[in-house]
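So that we are looking at the same thing, I have put the structure below in structure tokens.
A single protein chain has been removed from this complex, and every other one stays in its place.
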Amino acid sequence: MTHQVVPVRTYVAVFAALIALTIATVLISGIDLGEYNFIIALTIAVTKGSLVVWFFMHVNQSSSLTRLFVGAGFFWMLILLMFVLSDYLSRGWLPGPRWW
Amino acid sequence: MSTTLPRPETTERPNYLNVDYSWKSWLFTTDHKRIALLYLFSITAFFLVGAVFAGLMRLNLLFPDGLFEHDTYNKFFTMHGVIMVFFFLVPSIPATLGNFLLPIMIGARDLAFPRINLLSWYIYIAGGLFAVLAILKGGVDTGWTFYAPFSTTYSNTHVILAAIGVFVSGFSSILTGLNFIVTVHKMRAPGMTWSRLPLFVWAHYATSLIQVLGTPVVAITIVLLMLERILHAGIFDPNLGGDPVLFQHLFWFYSHPAVYIMILPGMGVVSEIIACYSRKGIFGYGFVAFSSVAIAVLGFMVWGHHLFVAGQSMYASMVFSFISFLVAVPSAIKVFNWTATMYKGSITFDTPMLYALGFIGLFTIGGLTGLFLATMAIDVHLTDTYFVIAHFHYVMVGGMVLAFLGGVHFWFPKMTGRLYPEMWARLAAAIIFVGFNLTFFPQFILGYLGMPRRYATYAQEFQVLHVLSTAGASILGVGYLLPLIYLSWAWRKGERSSQNPWQAKGLEWEQSPTPPPTFNFDVPPVVTERPYNYSEEVEVGGY
Amino acid sequence: MFPAAASTAAPQVDALYIYLVVLSVVMTTLIFIAIGFFAYKYRRRSPEDPMPRAIHGSLPMEVTWSVIPFLFMLVMFAWGTKLYFENYTPPRNTLDIYVVGKQWMWKVQYPDGQREINELHVPTGRPVKLTLASEDVIHSFYIPAFRLKHDVVPGSYQTFWFQATEPGRYHLFCAEYCGTNHSRMIGWVDVMDPVSYQNWLAGGAAGVSMSQLGEKLFEKYGCITCHVTNRSGPPLDNVFGHPVQLADGRTVLADEPFLRESILNPNAKVVKGYKANVMPVYQGQIDEEGLLQLIVYIKSLSQTHPQARP
Partner (left out) sequence: MADTDLSVASHASTALKHHFDDSEQQLESSTLGMWVFLLTEIMFFGGMFGAYTVYRNLYPAAFASTSHYMNVTLGATNTAVLIFSSLTMALAVRSAQLGQKRALLSFLTFTLILGLVFLSIKYVEYHEKWVDHHIPGPGFHYAEPQYFHQAQILFFLYFAMTGLHALHMIVRAGLLITLIAMAARNRFSAGWYTPVEMIGLYWHFVDIVWIFLFPLLYLIGRTMR
């Protein structure tokens, strides 16, 4: 359970990656890419978050139980977001031709 | 009735009750068993408050023109719903029986975080005080569902106080859940594998998952509601560009899973009782255990069935309806397995068993009528009528409350070291069963006839059925009073119990003294057999 | 046991309900019989009875009692969904009536100009579409005899339709809790045969029709300046019921909710070829009834749309 000591350079490397990604996301947000802006920004955020979880929070060394709980947290939030959105996105749909 | 009771011991050995009698030793205890009792008394008090509101409501509904002011009646059902759901039923089994038994059942000396356990009780009381304050200052009239924009803009009652009460008590629920999850994962005795966990523990584990994952969402929703009520920034107010249906989504994201917080622990209790009084292991142990988890997980994806007529997209409704039927399958699995457990058993009918059988019957009716409501075209007619009221009282009162009473009787000797008076208890169980059905069955009919809920006054033609219902409630009220009286009496004066009066299986009966000492066991328990191992002989091979 | 059935939906809902009741009764009886039988047959006769043998379970049985009930439930789901979509999808050629709910009354407007409070008159044999709006909180428009209801949500239009079959006087309830006099927000639905309905329409001091009222508002609020006179806004004839190209490339159908949004919050969906921020925001300026009149007026400008007139 007690975690191994991670070399400082790993932490610094992760830090550098995080800063680089922050700069990247700020820069990209200034360019008009339509809906892709949103997708890119979120992808970068997810990457950054995962880096923190994986290295800083030592999930890379953790038991599978911990990993399960971490995964469950994000999964449940997705359930919330997806099902709420499912209502809003499909409200405008017209009832199609009677398909029965 | 087990007849071979050993003679009561004359000198009491040290147990969790007699170690110390001071107030301090109760209010600062970290012993899960004492905290369980603190909870037991507090939820009983809240139940009585909720029940008085119920009685006043039933009184009002005797007459088509009502008896009280409309506003008064509206406050009655709101306070009844809020108190019963958040301050009675959600903590009822988990925080009392669960708190008391879960560590003992898995062979632990306490919950993983005893101080957090105590903290959770204080938080619960703090939340309860806000609710009581809201009542004393004149009450709330939004319905327990707090729908916006009525609650944010139009109601001029003490919404914020009640909301704080619910918000605060939510954390007590979260902390209990957290404690249980960690305890089940990390504190099991040697040999207590997952496949040997009592079903009670499985049910509580599933419940805890819901508490931990669902409650924070309702908490934040309530924060938004309060902020909106103060600032009127419009987040749920259509006149300011907000969307009131969003509130309903966020509310039911918790509150549907919450109904499973209000049934799963009861199912756990019933599994224990049926096994004990049939002298047999639960048929299909693995399925019953796993169905609890399945209910907890699937239960998060059905909340939209409360919004079929609320302006939700028809396609979303369709998905929610479908998953609602899916979540009924694990419930069905449980009902059938309990029934099958009795097959070729050796059954006795002590009070807990009566309650358990009552539970199966009433839960089945309540659950099946849930399917009516999950059927979209039917729900259009039935939503917001007394049919819904009847449905959820069948599952919550006929289900959970009966299970709670059954559990309290079953483990009463464990908790107090004394036996309850069996004849009185059976009588009370019978009265409750009759009173309950008389109260709530007519409401199914009322609902299909079109009687809307939350009505202080109603059309003449509904009166007969309402009178029947009130008559039932009076009987039910008597039925509830009886256990209150004879259990209090038995606590002090009852016959002393042996360690295992029902000759039940399980660590709590077999390896822990009755009443248990502070750290539950004299010798650290070791588990060597499957659960409910009433008989060594096996008829049909496992699967 | 059953309330009066007075719409085409009612017998269908009743049929589905009967299916559910029968199924539930059968299931409950089976379970009760099993429990009662086991309880009797396997009761412990004396304390010396031997322990029963353990039975662990049986996979085939588990599968049976999961799959069979689920199949019955699939029928509920399919049947219920089909009915729901039918009952909530209005056919063409409906008679349109407009309802505004407010604490604690129902205000009903007919295109021809009749207005009523807490009463709704409808003819038999003709699909009627209700457009529901609320001025304050959420209400719910419920006619038990039709087996139909729909929430009335402020800030949007909700619609539902029915076709009455039996003349008579039926309850109208508000089914969503809406404050003090929620239980007094009730009224009557008068279902009449078509002839009596025509007489009723003629008898009422109808006077000005909704679209005429709407036309007045159209001038009063100055809509006419931009949409007709100087054409800085899109022309409104033949808009209702037709697809509209938006500036952002989307295409939407010009229905009541679209018109409502375009009046209250014109920048939400800007029509292609026009600029945003030209039209003033009418949110909070027009009440729900006036809004409905405006919309009926705009509807009346659309020739190709089959106008709903009784």
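As written, the chain order gives the labels A, B and C, with residue 1 at the start of each chain.
By our rule, a contact is a pair of C-beta atoms (placed from the backbone, for glycine too) under 8 Å apart; a residue touches a chain by one contact, two chains touch by 3 or more.
All figures in this text were calculated on a predicted structure; none of them were measured in a lab.
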Who does the absent chain touch among those shown? A, B, C
For a quick check of understanding: of B:L17, B:L161, B:L178 or B:M415, which residue touches the chain that isn't displayed? B:L178
I'm checking contacts with the chain that's been left out. Which of B:A36, B:A112 or B:A131 qualifies? B:A112
Which of B:L17, B:M79, B:M192 or B:L250 touches the missing chain? It is B:L250
Hidden partner sits against subunit B at residues 108-116, 119, 171, 174-175, 178-179, 181-183, 185-187, 212-217, 219-221, 223-224, 227, 230-235, 240-243, 246, 249-250, 253, 519
Touch rule applied to subunit C and the missing chain gives residues 265-268, 276-277, 281, 283
Since one chain isn't shown, list which residues of subunit A touch it in the complete complex. 1-3, 5-6, 8, 11-12, 14-15, 18-19, 22, 25-26, 29-33, 37-38, 41-42, 44-45, 48-49, 52-53, 55-57, 62, 65-66, 69-70, 72-74, 76-77, 80-81, 84-85, 88-89
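Just so it is clear, only the chains that are shown with their structure count from here on.
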Tell me which chain's centre, taken as the mean of its C-alpha atoms, is farthest from subunit A. C
Could you tell me the distance, in whole angstrom, between the mean C-alpha positions of subunit B and subunit C? 35
Please work out the Cα centroid separation of subunit A and subunit C, and write it as a whole number of Å. 40
Give me the residue numbers in subunit A that touch at least two other chains, ranges are fine. 95
Quick check on subunit B: which residues sit in contact with 2+ other chains? 245, 314
For a test of understanding, state which residues of subunit A touch subunit B in their complex under the given definition. 65, 72, 76, 79-80, 83-84, 86-91, 93, 95
Report the residues of subunit C in contact with subunit B in the complex, numbered from low to high. 1-3, 12-13, 16-17, 20, 23-24, 27-28, 31-32, 34-35, 38-39, 42-44, 47, 49-59, 61-62, 65-66, 69-70, 73-74, 76-77, 79-85, 87-88, 103, 136-138, 140, 142, 144-145, 147-151, 153-156, 158, 171, 173-184, 186, 265, 283-284
Residues of subunit B touching subunit A in their complex? 185, 213, 217, 245-246, 249-250, 253, 300-301, 303-304, 307, 312-316, 319-320
